[in-house]
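One structure is given below, represented as structure tokens, and several questions about it will come after.
Left out: one protein chain. Kept in place: all the others.
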Amino acid sequence: MSLAGTHILTVEQFDLAKVEHLFKVADRMLPYARRERVTRVLEGAILGNLFFEPSTRSRLSFGAAFNRLGGHVRETTGFAFSSMAKGESIYDTSRVVSGYVDILVVRHPEEGAVGEFAAATNIPVINGGDGPGEHPTQALLDLYTLCQERGLRPGTLGGVNIAVVGDLRYGRTVHSLTKLLALEDSMRFICVAPSDLQLPDDLMQHLRERGHQVERIDDIAEGIRAADVVYMTRIQQERLPSGVVDGQQDRFRIDASLYDKVCRPGTVLMHPLPRDSRSGPSELTTDLNRYPKFAIFRQTDNGILIRMALFVLVLDVVDQLDITAREVTWYRPERFGVDDTRPMLR
Amino acid sequence: MSLAGTHILTVEQFDLAKVEHLFKVADRMLPYARRERVTRVLEGAILGNLFFEPSTRSRLSFGAAFNRLGGHVRETTGFAFSSMAKGESIYDTSRVVSGYVDILVVRHPEEGAVGEFAAATNIPVINGGDGPGEHPTQALLDLYTLCQERGLRPGTLGGVNIAVVGDLRYGRTVHSLTKLLALEDSMRFICVAPSDLQLPDDLMQHLRERGHQVERIDDIAEGIRAADVVYMTRIQQERLPSGVVDGQQDRFRIDASLYDKVCRPGTVLMHPLPRDSRSGPSELTTDLNRYPKFAIFRQTDNGILIRMALFVLVLDVVDQLDITAREVTWYRPERFGVDDTRPMLR
Partner (left out) sequence: MSLAGTHILTVEQFDLAKVEHLFKVADRMLPYARRERVTRVLEGAILGNLFFEPSTRSRLSFGAAFNRLGGHVRETTGFAFSSMAKGESIYDTSRVVSGYVDILVVRHPEEGAVGEFAAATNIPVINGGDGPGEHPTQALLDLYTLCQERGLRPGTLGGVNIAVVGDLRYGRTVHSLTKLLALEDSMRFICVAPSDLQLPDDLMQHLRERGHQVERIDDIAEGIRAADVVYMTRIQQERLPSGVVDGQQDRFRIDASLYDKVCRPGTVLMHPLPRDSRSGPSELTTDLNRYPKFAIFRQTDNGILIRMALFVLVLDVVDQLDITAREVTWYRPERFGVDDTRPMLR
């Protein structure tokens, strides 16, 4: 089950055993990610962090995860390599950069482009998002968080009710997470969306074939009532058919009063971020920030764990992780955020 | 008087005791900043260097200061996070990045925005400039240089005459430095500016209440005659009221011949940089570059010391600084610049 030297391009590479192995390694990253310990396991290694479309958050997360392992990061933040503008192929770009660095993270606006990068090199390539395609580390960190919040291991989520809300048609994160959850047994998926943005038929079909219960619904209060976990996503106005009024966004919003009124105690709130916090379109209001089961920032914190785990697995240094470790001696707060309900080293 | 875990947002946080403590720590940075010794005190730590408006010099200075302490730097150089364009709040951005890094430097075009970042996180935030607001590290490095050039400690500047010249109305650096100098006893401030760009009344009032002597003057030759220190700033043509001719800039310029003619021996020349070196608007001409009291590049060199000192103070590693230190073995010049009149390890 070694991932040494492999490309990480899609969640479809993962079965339950691989997911569980990854999550165990991610657990071991906790003291390093949360600044209790420092390791030099990848000292001297270089990550090529190639972002051909802007995604500041993901770029910083991958870079920080590599730094936490002691490695260097070289990166591009522009829309394109200057040389690609002169007609250079992805093959050439990938092969050239492979001579510089030890591992690549590639983000690209076009579906399949990251796969093209991977096809040209023996250096491991991690998909940092390829347009409407995949963003596997996001799906993995979502699943990791979901397991953690419910106190369950992968493969034991049977019986959990998850409400996925918002843009289920175009939302890449929903599709990838759903594919991972499909590996479980007997979950219940409550798909809450405007009819034009409902979960695609093939995904629903796939879930049902795997033995899951799937419902489509367009009323949020009803949709989240039975949920153990609510996975909110943003509806972009421009996705809605013309003629559909702004009110659609209002209909797919959770605020503290709705949560208090209809949710079960302990219902977990998740979101892939960014959350829209402008007063009009906000889908998950800020009055929820201090709720104990408001997990959206724990998701992004966990992104560091998952990305670190993938780095040590594909670069095959899991067993060396602790050899060069020492205690952190600089200041660190108990909690990252002022509204965090748990200390960072849970 | 510990600064561990605190945000550095404004010079108003500093009293004379804190300034003196900071400067003593800055002194200890000298061998590390000037490449005599290397330390690993922040090995494994990560600075998030978030520049929401371009300021190459400040960005490089903060980053280099953190590297000199052994730490990693992750940064953004664009105008905005891509996610903020989608409606993400400063609160969310700050909380997310706090999960990635150990300390933040934030530069932002809007006054107060850096304070908003700080309000959302327990990770220390250093203000790298917030529009017309504050740029505290600039004021601190200015004061550090002024003290060094006059051979004085903070709290002992009484009797020093400082001429501040140029745009005293909008110039952020002048305001911040003035606030710090106001902590001293009985200085003399000679404010040399076009009447439309004179020091604001409230600042003049504040200085007088603190017992300082303040004069407003619009003739530069007269203004710098009695000065021990001249702090030049740039007048931006667009700040001048329409109808005012270019000649205004010429009237607030110091060149070698004016300096030789009117200045006391040993008058220190300072400037927050960038200096405009185009032939027309230049406010401090290049024929002064080799003058021994031309201190403008010592200011920027000292910026590294001050920023390093703030990092070790807020991350609380002052006492560990020398533990992992070793001698530098690579080539370093005696003097950084070809016209420097002093060796870098003064």
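First chain written, first letter: the chains are A and B, and each begins at residue 1.
Here is the rule we use: contacts are C-beta pairs under 8 Å (C-beta built on N, C-alpha and C of every residue); 3 or more make two chains touch, one makes a residue touch a chain.
What you see is a predicted model, and the numbers here were worked out from it, not measured in a lab.
Novice: Check each of A:Ile8, A:Leu22, A:Leu42 or A:Met344 against the chain that is not shown and name the one that touches it.
Specialist: The one listed residue touching the chain not shown is A:Leu42.
Novice: Based on the whole complex, identify which of A:Thr10, A:Thr121 or A:Ser277 touches the chain you can't see.
Specialist: Here the residue in touch with the unshown chain is A:Thr121.
Novice: Which listed residue, B:Leu60, B:Ala119 or B:Leu152, touches the chain dropped from view?
Specialist: B:Leu60
Novice: Which residue among B:Gly158, B:Gly266 or B:Pro333 touches the omitted chain?
Specialist: Touching the chain that is not displayed is residue B:Pro333.
Novice: Out of A:Arg74, A:Arg208 or A:Arg326, which touches the unshown chain?
Specialist: If we include the chain that is not displayed, A:Arg74 is the one touching it.
Novice: I need the residue numbers on chain B that touch the omitted chain, in ascending order.
Specialist: Chain B touches the chain not shown through residues 35, 38-40, 54-57, 60-61, 63-64, 67-68, 70, 73, 77, 234, 273-278, 281-282, 286, 289, 297, 300-301, 303-304, 328-339.
Novice: Which chain A residues touch the hidden chain?
Specialist: Missing-chain contacts on chain A: residues 4-5, 41-46, 48, 72, 74, 76-78, 81-84, 86-89, 91-92, 95-102, 119-124, 314-317, 320.
As a convention for this text, only the chains that are shown with their structure count from here on.
Novice: When the centre of a chain is set as the mean of its C-alpha atoms, what distance in Å lies between chain A and chain B?
Specialist: 40
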